[in-house]
Structure formats: structure tokens, C-alpha cells
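What follows is a single structure, and I will ask about it in a moment.
And then chain A:
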Amino acid sequence: MKMKKRHQQKLVMIAIILFFLWNVPFVTILDGDFHVFGFPAFYIFIFLSWFVGIAVAYYILKKFYE
Partner candidate 1 sequence: MSRKILIVDDEPNIVMSLEYAFKKKDFEVFIARDGTEALEIAGKELPNIVLLDIMMPKMDGYETLKQIRNNKDLNGTKVIFLSAKSKIADVEKGLKLGADSYVTKPFSVKKVIADIEQMIE
Partner candidate 2 sequence: MSNYALILIIIVYLAFLFFLAYWAEKKHRGKLVNNPYIYVLSLAVYCTAWTYYGSVGIASQSGINFLAIYLGPVIAMPLWIVLMRKIIRISKQHKISSIADFISMRYGNNRPLGALVTFTCLLAIIPYISLQLKAVSETFALVSNSSSYVSSGILDDSTFYIALLIAIFVAFFGTQSTDASLGKRGIMATVALESVLKLVFFLAIGVFVVYFLFDGTTDVYQKASLMENFQQLSSFGGLENGFNWMFTILLSFFAIFLLPRQFHVAVVENQNINHLKKAIWLFPLYLLIFNVFVIFIAWAGNLKLPDTVNHDYYSLLLPLQESNTFLTLLVFIGGFSAVISMIVVSTLALSTMVSNNVIIPYGFIKKLVEGNPEENAKSIKSIRRVAIFILIIIAYFFYVNFSNQLSLFSIGLISFVIIAQLAPSFFLGLFWRRGTAKAAKAGMIVGLLVVIYTLLLPIVSDVVSPGSQITDKGLFGYWWLRPSQLFGVEYLTPESNAFFWSLSFNTLSFVGLSLMAKGNYRERNYAEMFVHNENYENLQEGAFVWKGEAYVADIKRLLNRFLGETRTERALRLFNKKYNISQQEEKADARLINFSEKLLTGSIGSASAKILLASVSKEKPISLVEVLNILEENKETKATNRLLVEKSEELSQMASKLQLANNELLLQDKQKDDFLDTVAHELKTPITSIKAASEILEDDEMPSELRQQFLNNISRDTDRLAKLIHNILDLEKLSSDRTELKIKNGKINDTIKKAISGIERIAEQRRVHVVFEESGYLEGMYDEDRILQVLTNLLSNSLKFAPKEKGIIKVALKEKDKKIAVVVEDNGKGIPEEDHNYIFEKFYQSKNQNTKKPQGSGFGLAICKQIVESHNGNIWADKKVKQGARLVFTIPKTE
């Protein structure tokens, strides 16, 4: 089982994007005063990006790890 370098780099990109997304300034930009189902804006932002990261990683692995 192997994965091509090119596809590995897509996963690396996820990590890099998450790192930037979860630090200043993005965390302060997306920190608002509203809530959805009781989750404050900040948590929505973190949890959502967290989940999207997982989904994208899942997709990449499913498709390119053979």
C-alpha cells in the first residue's frame, strides 16, 4: 500500500491550513457574539473547521491511499 508524494502533500496542506486557521489573526476574526444551538461563535468555528479537516483527510485517504 502506498500513496504518491503528490497526494501526501495534500494532507500536509490540511495541517498547514489548520495551523493558520487556528491561530491569530483568524481566531480573532471569526470570534463573534452569536451562538448556534448554544455553541458560541468561536466554538462553531473551531469544531466546524476540525470536522471539515477530518472529512477532507478521509476523502484524500480513501481516494489515493492504495
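Keep in mind that, in the parts below, contacts are C-beta pairs under 8 Å (C-beta built on N, C-alpha and C of every residue); 3 or more make two chains touch, one makes a residue touch a chain; residues count from 1.
As a selection rule, all candidates are chains of the complex that A comes from, given by their letters.
Since the structure is predicted, the reported quantities are computational estimates derived from the model, not experimental observations.
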{"item": "Of the listed candidates 1 or 2, the one touching chain A in this complex", "value": "2"}
{"item": "Interface residues, chain A side, partner candidate 2 - complex", "value": "1, 3, 8, 11-12, 14-15, 18-19, 22-24, 27-28, 31, 33, 35, 37-43, 46-47, 50-51, 53-55, 57-58, 61, 65"}
